[in-house]
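Sharing a structure here in structure tokens format.
With one protein chain removed, the remaining protein chains of the complex are shown where they sit.
As written, the chains take the letters A, B and C, and residue 1 is the first residue of each chain.
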Amino acid sequence: MLDIIFAELIVAAIITFFVREKLAAIIAFFMSLLPLLALLDWASNYGFAIINLGIESHMKIYLAGVTLHLAITPLSWFFALMILPLFPVIMLFSYSFFKENDGFFALMLLSLLATFGILLSRDMLSLFLFWEMMSWSSFLLVYRSKDRNAIMSYLIFSVFAAFAILFGIIILWHENSSLLLSDILNISGKPGFIAIASLITGFAVKAVIMPLHAWAPFVYSKCDESFVAFLAGGLSKLGYYGMFLFLFSLKGVDILQSYMTNVSWNYLLAVFGALSAFFATLIAILQDDLRKLLAYSSIGQLGYIAIGFGIGTPLAITGALFQAFNHAFFKAILFLTAGIVAYRTGKWKISELGGLAYKMPFTFMAALFAIFALAAIPITSGFAAKWLIYEAAIQQKYVFIAPIMLIAGVGAFLYSFRILYGVFLGENRHDNVEEAPKSMIAALFILVMPLMIFVVFPGYMLDLMKPALQAAGMESIAHTKFAIETSLAKYNSIAVLITLMVAMIPAFIIYKARKHRVTSFEDNYLAGEPYELHKPSMHAANNFYKPLKKVVLPYLEPGATHYFEKIYNGIKCASNAVRRVYTGYVQDYAIYVVLFLLFIVGWLIWI
Amino acid sequence: MGLHNGDKMMRYEEWSKLARKASKKSLWMVHFCTGCGAVEMPPVMTSRYDAERFGITSMATPRQADVLLITGYLTVKTLRRVIQVYEQMQSPKYVIAFGSCTINGGMYWDSYNTIKHLEKYIPVDLYIAGCMPRPEGIINAFIKLMKLIDEGKARGWEKYQKYYDRYKENQRRVFNFEIKEEQKEEKNEEH
Amino acid sequence: MKSIELLGKGEEMHGRAYIKLNVNELEEAIKKLKENGFNHFVMLSCIDWLDKGKFELVYHMWNYEEKEHAMLSIDIDRNNAVMKSMSHIFPQIETYEREVHEMYGIKFEGNTRLTPFLLENWPHDPPMRKDFDSKKFVRQMYESIPFIEGEENEGI
Partner (left out) sequence: MDMIGMAIKIAILIAYAIIGTCVGLLFMGIGRKIIARVHNRVGPPFYQNFIDVAKLLSKKTNISHGWIFDLALLFSISGILLTLLFLPIGGAQLLSMDGDAFLVLYLLAIPALGFALGAGASGNPNAGVGVMRALVMMLSYELPFVITLIALMIYYDTTSLATIVKMQSIDGIKSWAITMPPFMIAAFAADMALQGMLMEQPFDIPVAPHEIASGPMVEFGGKYLGSLMLYKAIALVAETTLFVDLFLGGGVVMHSGVMAAIINFFVWLGLIFLLFVLSILIAASFPRFRIEQAFGFYWKYEAIIAAISLIWVYIMVIK
């Protein structure tokens, strides 16, 4: 059965390359549902019997003399559950998004195949093969953007990540002479340390942790939003999958710690995560390009996962996985919303948008829900995730990380409101904008569903990740359907929601007690000036957070991107200098030959 | 603008007495500072005369206010803004016109651009005579307005709704400086 | 007085320099004064001499160092009220020209912003001209607008 899924994905990828875009979307949509079917079937392994098709849970592929081991584990099942649903949704969204078929669907199906492969692979070789396959298929998707910065930065960072991972794999293979993941436990000492560290560095590129994030803003802001939704929602989680796999499932933490005992490697990861969360949030607040804002917000939100992994207690890891799950969905919604906005208006600059909420109410509602989740408002599942990480930080007395993390959480309100106000509220500047096509709306609301389910039942989410935690030797934290309990406090979702409902009653009475009249946007207080006279611009969206910018920008100016640019320029200069040698004149080459001979002769004489 | 199309007429008697008592004791004003009257407002609000002890506060926007205080003469251009502000206020709303300029043009009685009788364009609940009235006069006017509200006589906003078309016609004429033809001839003959 | 010395004509009037110029001399004169310390253009005023059939335009300038007020006066024909715009010398003249245009109906060639300034929708003769009868206009215009009398027990 499993080989059939792999085969059909390849076949579907080939077919969708040649057919029209609508047909391609339909084929891709149904084909990408099949891996989900396998996931549902495997759910019975972890105590959720839903369907029973008898899909085998492991497989071996014999490829050119090597054996690739594929099998499902609790961890990959959980991560598959958060990444794979994005694919059919994106296909559904893309049904009316693309005007022509230029290979998007084929490449997305290849990415799906690669993602599925990465999650299933049980040895280093298949992991690396599928990782490269995913990197290259996503690189070709990035290449469609035709933006030099995006393509180059993605290429350079992907190659760097691939080398780091390959380096780690080679060391492990050299030490261990086995490629099976389960054999990594055998190694220790310096080689083990270097191998794990370089693997984590490689994954950190895809997980966009702060110093290695420089590619993300370019790529996220220049590619098709439907692809970026996968990139931000899904692909970044693969980086965290790799981290979790090597750090916790395979006890990489102990290997790191056993070699250098005086440095807390966990804490270092948490610090990097906290800095990501803090600085990316501040930068996101000051952005004007909607996609760039979302890109930096993505880096910030992913930082929380890194913090969770860094803290490393079961509580923190539960929070991190919860956050990863939420982030996959709400960030996908937000990027797809940006796609809808661009599809309908052709604009990305927030200062040029505005007032779309009444024109596209359903898009607005989905975006609102995603933003509530992003800002961790307790009426979405976003809160429980961040709460768990906060609790973990307090429990471990991480006094440096906890305030940074909390203030980054407050910063999220600022850029959330920037999106809400700049894009959806305020002055309407687009008269002939319609609601998005039905397929896009459907895609958005499918993604909203889990956010709504897991706010009522945060306990179910903990149940879902329980097998993965147990496989890594961690205890699941105490919870019921509605409530999560830690050693510090308790969070009861149903108490919040029911009280909110009840507290709505007086508000609703006040709302209904007196009639109101809905007036037009033009009837607005402008110090008495009638709007029709001058039709002034009413959208206060240009340079929105100016006071904050004035204070904060001097401290943000020399960012990481700046240093990467310096390195890039240095390499360029060096390459230019080397290139000067090749002047193209025969005489110069003759002189080189003569000089070289003289050098040899001189060397011989000196000896 | 058609602001008042949706509002159905409602008898004042249907209002509960409590609501009237409340609105009388909490008069929030937006003072439209035209002309020289604005200078009389700071003493009214600050320590010397302290209007806040009657629940009178000044508000920043017409949406929040109950009383529109017009402090002095109005040119046609300003009248347009005053009407915009008045229509943005939420009923029940009251207008206090301030100084002789609003009553009959005052010292600008023969000016080509100053409106002479404010109540031709918006309903005025209360005039304060004087050029300029003193702060005592203003506070006295507010107390008088409270009494009128209590007795159910301050009903300018209802009048505005009822004769909306006629007010609009007057406003249109004054905005366009429109002289009717027969008027022109008649007046010429008189001369 | 410095301005009288500079331009070679004019007289002192109540401590100010009053310099009568021809229309074509004005531009040179303003430029010359501007170069010589009269760097504040105070205002442009206009007088309607109905009996003479002329508009008198007075350009007021101020010198901070000498503390001297210079008034450059020109006459233009009342029936053909056209004047060259001076706004290229002092940009703020544009606004004064708008006002004079609106109030007296003088057209300033070269000023592109002669839009309604203080009066909105004004359809009649310019109101500051002496032949505009303000009292008659008030009678015809404002007093003809009817009061709105409510029924009994309405309003105050």
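Assorted remarks:
Quick note on the criterion: a residue touches a chain if its C-beta (ideal position, glycine included) is under 8 Å from a C-beta of that chain, and two chains touch if they have at least 3 such contacts.
Here the structure is a predicted model, which is why all the values come from computation and not from measurement.
Although it is left out of the displayed model, the omitted chain contacts the following shown chains in the full complex: A, B. Touching the missing chain, out of A:Phe508, A:Tyr563 or A:Tyr592, is residue A:Phe508. When the missing chain is restored to the complex, the residue among A:Lys99, A:Lys535 or A:Lys550 that touches it is A:Lys550. Of the options A:Pro85, A:Pro217 or A:Gly411, the residue whose C-beta touches the omitted chain is A:Gly411. The chain that is not drawn here is touched, among residues A:Ala375, A:Ile446 or A:Met465, by A:Ala375. When the whole complex is considered, the residue among A:Phe18, A:Phe521, A:Tyr563 or A:Tyr592 that touches the unshown chain is A:Phe521.
Summarising the interface, chain A meets the missing chain with residues 355, 357-358, 364, 372, 375-379, 383, 387, 390-391, 394, 397, 399, 402-403, 406-407, 409-411, 413-414, 416-417, 420-421, 425-428, 483, 488-492, 495-496, 499-500, 503-504, 506-508, 510-511, 513-519, 521, 523-527, 538-541, 544-545, 547-548, 550-551.
The chain not shown here touches chain B at positions 7, 10, 15-16, 18-19, 22-23, 25-26, 28, 46-47, 50, 52-55, 59-61, 63-66, 88-92.
Note that only the chains that are shown with their structure count from here on.
Averaged C-alpha coordinates put the centre of chain B at 35 Å from the centre of chain C. Note: centroid distance chain A to chain C, computed from Cα atoms, is 67 Å.
Annotation: 59 Å between the Cα-based centres of chain A and chain B. Those residues of chain B in touch with two or more other chains are numbered 80. By the touch rule above, chain C contacts chain B in their complex via residues 118-124, 127, 132, 134-148, 150, 154-156. Put simply, chain B touches chain C in their complex at residues 75-77, 80, 105, 109-113, 115-117, 119-120, 123-126, 148, 153-156, 158-159, 162-163, 166-167, 170, 173-180, 183-184, 187, 191.
Residue ranges of chain A in contact with chain B, taken from their complex: 517, 519, 523, 525, 528-530.
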